Structure formats: C-alpha cells, structure tokens
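Left out: one protein chain. Kept in place: all the others.
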Amino acid sequence: MSIILKKNKNLVYPGLTWFFIFFMLPLTIILVYSITERSLTNGEPLKLTFENFIQIFQRKHYLVIFLRSLKISFFTTIISIVFSYPAAYFLAKRTRFDKILIVVLMVPFWINYLIRTFAWKLILSENGILNQMLMGLHIIDEPLRIMYTQTSVLLGLVYTYTPMMVLPLYASLLRIDNSLIEASLDLGASRARAFFDITFKLSLTGIFAGTLLVFIPALGSFAIPAILGGTDSVMIGNMIENQFNMVGNWNIGSAFTLSLAVLSIVLVLFYSKIFGLESIYKNRGTV
Amino acid sequence: MDFKYKKSLMGMSIVIIIMIIILVLFAGCKVDYASKELTVFVWEGYLPEAVVTLFEEETEINLNINLISDNASIFTLLKGGGEADIIMPTQNQVNRFYAEDLAQSLDLGKLENYTNITGAFKDQKWSMWDGSQTGAGQTYVIPYVFGTSGIIINTDKYDDPTDGVSWEILFDPELQGRTSSKNSAESLMVCLDLSGIPREDLLGNTEATLEKIRDKTTDLKKNVLKFYSTGAELLDMLGNEEVWVSHIWDGGGRKLAAGDPKFVYVLPETGGFGWTDTFMIPAAANNPEGAHLFIDFMLRPDIAAKVVTEGGYTTTVDGSLDLAEGIDKDLYVFEDSEIANLVWQISFPEEVIAIYNNFWEELSTIE
Partner (left out) sequence: MKRDRISVLKIYTILFFLYIFIPLILIFIFAWNKGEGYVFPLQGFTWNWFIEFFRDGLAKKSIGNSIIIALSSATVSTILATLLSIGLLKGGFKRPQLFLSFLILPVLMPSLTIGISTLVFFRTVNMPLGIPIVIIAHVSISMSYVFLIIMGRMESLPLSLQEASIDLGASWLSSIKDVVFPILLPAVIAGWLFAFMISWNEFIITYFLIGTNTTLPIYIFSQLRFGISPKVNVISLLVTIFTLAIIFMLVLIRNVYKKIILEQNSV
C-alpha cells in the first residue's frame, strides 16, 4: 500500500511546479507592493510599512462596503444552494440523460458574462420582461424598480455562478448509492427523514465545494455590481479595481487583495472545520 | 524502484517547464520587429479596415491592432511593463503617463502632416511636458479625435425648454432618480463648476477644496438613478427611459438623437466639456520610427475622412469632415464659439488625482 502511495505522490510534481512558478512566484509582487510605499520602478529605496493596511482599516467606507460584500455573497450562496439543489438532484437521480443535460446546462455560460449581464437588464428593468409579465397578470400596478439595487446584483450573481454550484452538487449526488436510501426506507424511516439523514448529509461535500466556488468569487466580482448595481451595491471587487486603475495606488490595491486573500483562506479553513476536515476529500458515508 | 519514478517524474516536470519557458522566449523573438511590425492600441471604431490595408500597403509595416477598453487599464498595462508603439489616451489622462515616464516626446520634424491639425488644437497645454509640468517643453501627444460632453434630454419626459440649460438640471428635484452622471471625478468637476469654485483651487489645498463641494456632490448622488461607468450602459438606460436626463458624450447624444427625435443633445450654457483622444508613443515602444509614420499617415485628410465616415467621430484634421461621405455633416460641425467655450480639464499631478479620486470613491460608493 505504501508503495502505491509513494508512487501516487510523485504525480503532484508537474502541477505543483507549474503552480509555484507561474502563479505563486508572481504573487510575491503583490506581497511586496502591499508592504511598501510607492512604485517599485521608481528607483527609490523600498520602505517597509504597514501603512497600507492601516489606511484600509481607517477609511470608513471600506468597512461598509466590506460588510455589504459579505452580505451579498452570503445570500448569493444560500439562494444558489436552494435553487440548484432540486435541479441537481433531478439530474443526478431521476433521469438517464443527465450527462447530456449537464453539458447543455453549461452552454449559456459559453457566452461572455458581460453580455449575459447586459441581457439581465432586459429582464429586470422597468420595461423589462419581469415587469411586463407581472403587470400583464395584474399582480402589480406599477413596475418594480429592482435595477441598480442590491437585489439586482444578487440575482445577477446567482445566475452567473449557477454552474459553479450545480456541477459539484450534481457530482456528489451522483455518487450516493440508492441502496442506502432504500435500506433506510425499508427500516421504517419516512421519505423526508431518509432524505435529510442520508442524501443530504452525503451531499454535503458537494455543498461545500459549491460554496467555495460561489461565495469567494462572488466576493471579488466587480463587473456585475458595476452594471447591475447602483450606489448602494458597490462591492470589494470594485474597490480593488478602483484603487489599481483609477487612483493608481498599487500599494493599497495590493494590501486590499492580500487582506481579501487572507480572509478567504481563513474562511475556507474555518468552513472545512465545521464540515469536518475530511469532508474535502473523503465522503462521510461511503461504504 | 520508486526513487527512479520520483526522480523521473520530478525531472520530467522541470524539463517540461524549462522547455515552455524557452518556447515562450523564442516565440517572442522579435526578429526584424524594429522595422516591420507596429503594435497599436486604439479605441474600437477608430481604425477602419480600409485604413489598415492602405497603411500596410504603403509602408510595408505589419499593423498589430489591439483594442483599448478604458484609459485606466491601458495606463495600468504600460505601468506594469506592457508594450505598445501607439496608444490613444484621452487628454485628461495624459499627464498620468507623463508623470510616470511612460511617454516619449514626439519628433515633429517627422510629422509633416502636423500642419493639418485645426488651429484650436495645436499646441494645447496638455500636449506639452517639460519633465515636471505641462504647458511647456516638448510635444508628447497629438490630438486626433475630439468631441464634447454635454447633456442629453428626453423631451418626452422633460417639458421645460432645453435652451440655456446648465448642469444644474441634473439636480432638478422633479427629475429625482431619473438623472445620471459619469462615475468618475468628472462629476466632481461638475459640482466644482456649479459652485463657482475654480478648478485650479485643487492644486492648492485639495482636501479643503473638496470638502466645500461635499454637500453638492451628495445632492447629486441623491438625485441620480446611478452613476454610469460605461457608455454602453448609459445608452441602454436612456433607451429604456430609466434615465431621462444625463451627462453624455456627444457621440452618444448624436446616436440617440438620430434614432429618435425626442432626444436632444445640448451643451450647457457654462460650456460643454471637451475631450480629445490623442496619439501617444510609449517610452518603451519598439518601433518609434514606424509609430511616427503611422501618426503622420492618420493625419492625412483623406485618411481621417475615412475615420469620420466609418466611425462617426470628429477628427482634428482640417478637411477630414469635407472629404467624409454619407453622414449628416451638420451634426458634426462645431461653431467657433462653442469650441472656444469648451471647458478642458486641467492637468493635475498624480497626487492630486489620487486625492480627488479617493474622495469620489468615498462619496459614490455608499449611500
């Protein structure tokens, strides 16, 4: 057994080497910028400083935006789970065509996300499809003004990150052995109980992976808040973009990114602790 | 046995990575680049294919065309080490490039068509830099496409007369939640102008000057539906009537007005804002010779006319409008008084820009 392990271990070298050289090394640039002032290319001697981080915590509006981003990303994730779960379940358990359907599901996401986001304006704006439908059915008298609020950003984010949630959920549900469910039903459990105790629990890995793939990128998104959002829906991603591009302060931009990265790593480790560390790579209920 | 495997796999991966690095280095081997290739970054629509073909035939230089998405990105790109032979920054951003030593001075001797530029645009302050200030020294940019920014009004929704309108219309309480302005310091400038504070005051005590317009800016924020970041989204907001009155660039105004006469584009009585997209040669350009050839080529009236025809943009080149075909020329003619009245952004040093951009960020991102 140990020989197999040792040989398997060697397989990591190509990927890790690549990752290290072409991703981790460039990131040191960000690290350097975040703890220095001014430009690296100026020729001035580098001064180590934590001033950038202090600045970030001092600016009041950063805290507001930060909490707001957490909130929006959190709700995006929850809604995404609730929305995607039944569909992923159907695909995994109730149809023969699941493999084709999953691929078909991915097709809209081959269209550039910018265009899909603009298309959402056709749905959510005052004279958009949603309002026309609701007014036509006389459910409302006045068009809803959802655009340029946190709601529209939320809807846009949920939509954009749907495949990130559906895929892992589907993959983990696929693996659950139906005989386990049958066995529990035979032993007298109600269908609901069987679902929650067995299916849901075994799919937690998928939920975990899906949450990672949705919550964290949503936190850093900026195009969707920029197009679908208004003044009250600007997010961290927009701030970072602003600092790098408009203000031209790479130091603060880097400090920001570093803080975001550290926060996310903490969240991931914390989250994995809740789910049990092994849930990342072991299924709790596999026979 | 497994030691062999380990070594071979590790060795294999390192060899592969080295091979890739060599490949990349080779791929970038710019043999003869110096004279045969030219990398240009232009705004979409500024370089019709016919022009590209003509240039390549005449000069035998291969044009590599890349598209600019926004000024800030191209600045970041150059700052980070990206390369280009020609870029087209807008005039209110050029001093950022100067200050970071990202631009090189132009050899006007190589640009015989420089004389074609309309008088008003020759020797603009922002095109000159002496190492520490704009307004003196050598020429660093050539203005090429220009336009105005003003106000667009949906007359179906706004009954009052459209003559003599000023930026104050964006604050009109009857238009609450139906106006928009640019999501940038340009809106700060609007507030400064309306408050009667000269923009030069920002050069002195920037923070104090900004504090004076904090309330005005907050008023603007409360009255707009949202601040627009891109032209595309603004056109949509006006098209589906979510926004009725807005700050807009002339091209957009013209487009909407041509599509539906209910739209009216006017310059505010205090003067429209001028904008110019310029040609700049980055300091690290690989082919500055070719770049000069390119600029000179574009300054020919017949070539500039093609830009006007295809893209619908106004150029600074004399005669380009006359030679253009198939457009309603009345829409593109500016009266001398209008040009004289245009308000041009002052070139602020990078520190001042950072301060007012941060101020804008603070105000525009929370309620």
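For the reader, a short list of remarks on this structure follows.
Letters are used for the chains, namely A and B, taken in the order the chains are written, and counting of residues starts over at 1 for each.
We take it that a residue touches a chain if its C-beta (ideal position, glycine included) is under 8 Å from a C-beta of that chain, and two chains touch if they have at least 3 such contacts.
Computed from a predicted structure; not experimentally measured.
Hidden chain, full complex: it touches shown chains A, B. Across the entire complex, the residue among A:Ile181, A:Leu212, A:Leu228 or A:Val247 in touch with the chain not shown is A:Leu212.
Interface note for the absent chain: among B:Ile20, B:Leu108 or B:Ala340, the touching residue is B:Ile20.
Within chain B, the residues in touch with the undisplayed chain are 5, 20-21, 23-25, 27-30, 37, 39, 43-45, 49, 64-70, 73, 76-77, 80-83, 230-233, 235-236, 239-240, 249, 251-252, 255, 259. Contact residues of chain A toward the unshown chain are 1-16, 18-19, 22-30, 40, 83-84, 86-87, 89-91, 94, 99-116, 118-123, 125, 127-129, 132, 159, 162-163, 167-168, 171-172, 175, 191, 205-206, 209, 212-213, 216-217, 219-220, 222, 237, 240-241, 244-245, 250, 253-254, 257, 260-261, 264-265, 268-269, 272, 277, 280-283, 286.
The criterion applied here is as follows: only the chains that are shown with their structure count from here on.
Once the centre of each chain is set as its mean CA position, chain A and chain B turn out to be 34 Å apart. Touching chain B in their complex are the following residues of chain A: 3, 6-7, 10-11, 13-14, 17-18, 21, 39, 41, 59-61, 64-65, 118, 121, 125-128, 147-148, 226-227, 229-232, 234, 238-239, 242, 244-250. Of all the residues in chain B, the ones that touch chain A in their complex are 2, 5-6, 9-10, 12-14, 16-17, 70, 72-73, 75-76, 79, 96, 100, 184, 221, 225-227, 229-230, 232-233, 236, 240-242, 350, 353-354, 357-358, 361-362, 364-367.
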